[in-house]
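Heads up, one of the protein chains got dropped from this complex, but the rest are sitting where they should.
By letter and in written order, the chains are A and B; residue numbering begins at 1 in each of them.
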Amino acid sequence: MASSIRVRATANGDITEVQALIQHPMDTGFVKDSKGELIPAHFIQELKFECNGKDVFVAEWGTAVSKDPYVKFSFKGAKKGDDLKVSWTDNKGVSDTTTAKIS
Amino acid sequence: MTRRAAILLGSAFVALAALAFASPRVVAADKVDPVADAKAFQNFFFQKFPNVRHEDFVNGPYSMNEDMKRQWREKEEFPPYEFALDAGKEMFATPFKNGKTYADCFPNGGIGIRQNYPYFDEKEGKVVTLELALNRCREANGEAPYSYVKDEMASLTAYMAFTSRGKPMDIKIPDDPRALAAFENGKRYFYTRRGQMNFSCASCHVQSPGERIRAEILAPALGILNAMPIYRSEWSGMGTTSRRFITCNSQTRAVPLEPQADEYRDVEYFLSYVANGLPISGPGARP
Partner (left out) sequence: MKRSLPIAMLLALSFAPPARAATEADYKAAYVAAEAASKEAAALRHQWTTTVSTLATARKAADGGDFDRAFAAAKEAEALAKASIFQATSEKEAWKTMEIR
């Protein structure tokens, strides 16, 4: 299966700009399906970006984040060619991870 | 001075009278002239929005509003339809149980042909849309058809549109009275008011593009299908042309027709034909 994470990181001088798109239903637990049954809550709880063994961005998420979330941020201290590791874990214990090279 | 005014007035009356006499006959002798219709349709939008570049109309509301355009440009760097696009590419390449693929059903293996759909099938005597052709391809190969409004169909059409990006829409109307009738029928559907709100497609997309309807900015009708299918943030998912028609209908409080009803096929034919020459921009992303 294709990764649920798309990530692009570009270094511009000292600053690395990161964009990521994650495929996830992010169900709130308040929405009903077509049969009128509640769709159980299913959402990403933790999203983490690591670079050179250091956490550069950690987010604790809840149900207020949209489906297929998009994240953009920038950080200092990385250079071209460094590895950026992205991982998420959801409330059902499912997780996914991917690594991207900073370009 | 007064005499000239009188002459002017008099000739105006004569002109009016002539018009009044002539007009019923003009309507009666009204020929279906798609070429003139498309020209008038495009000119209407070009004149209404002189500052919008012609090929920009296919970007819907983003062509109408600078702020939205900036947000969209940023979004396009990481478009929300990417997952659908990848899924569509994979689905397109995956053979059916009988070993054949979608490529076997389409000219040029299905690549770069989006701009030719919908087309008029002279054997069937009806308009065939891309979505319809895809499901027929599935059925011909012993597979169950997909829902016209759901993700699989959107993914497949997203991929096919992507391979045709930038190609000018190129819809043909063959010299067949049934094709002209389908075009005319699509035109009628487009302009006919329906639903309790008494809206036609044109009420929003001809009379008010660029205006707000609640928080949204209305897209111009010109080139509106060139961006299909679309990822709509409002739907938090992909939608096909069928889905767009159906939701438009229910928003005006009209009971939608079944997907790929003759009327929908015809209105798709009409709208695509009048957008001839404008580039395919699908899959699109809309708020």
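Operating definition for what follows: a residue touches a chain if its C-beta (ideal position, glycine included) is under 8 Å from a C-beta of that chain, and two chains touch if they have at least 3 such contacts.
Worth saying up front: this structure is predicted, and the values here are computed from it rather than measured.
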| item | value |
| --- | --- |
| Which displayed chains the unshown chain touches | B |
| Touching the absent chain when the full complex is considered, from B:K126, B:K150, B:R178 or B:R194 | B:R194 |
| Missing-chain contacts mapped onto chain B | 27, 37, 40-41, 44, 187-188, 191-196, 198, 200, 202-203, 206, 250, 253-255, 257, 263 |
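Note that in this section only the chains that are shown with their structure count from here on.
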| item | value |
| --- | --- |
| Residue ranges of chain B touching chain A (in the complex, touch as defined) | 77-78, 80, 82-83, 86-87, 90, 233, 236-237 |
| Touch list for chain A against partner chain B, complex | 2, 6, 8, 19, 21, 23, 66-68, 70 |
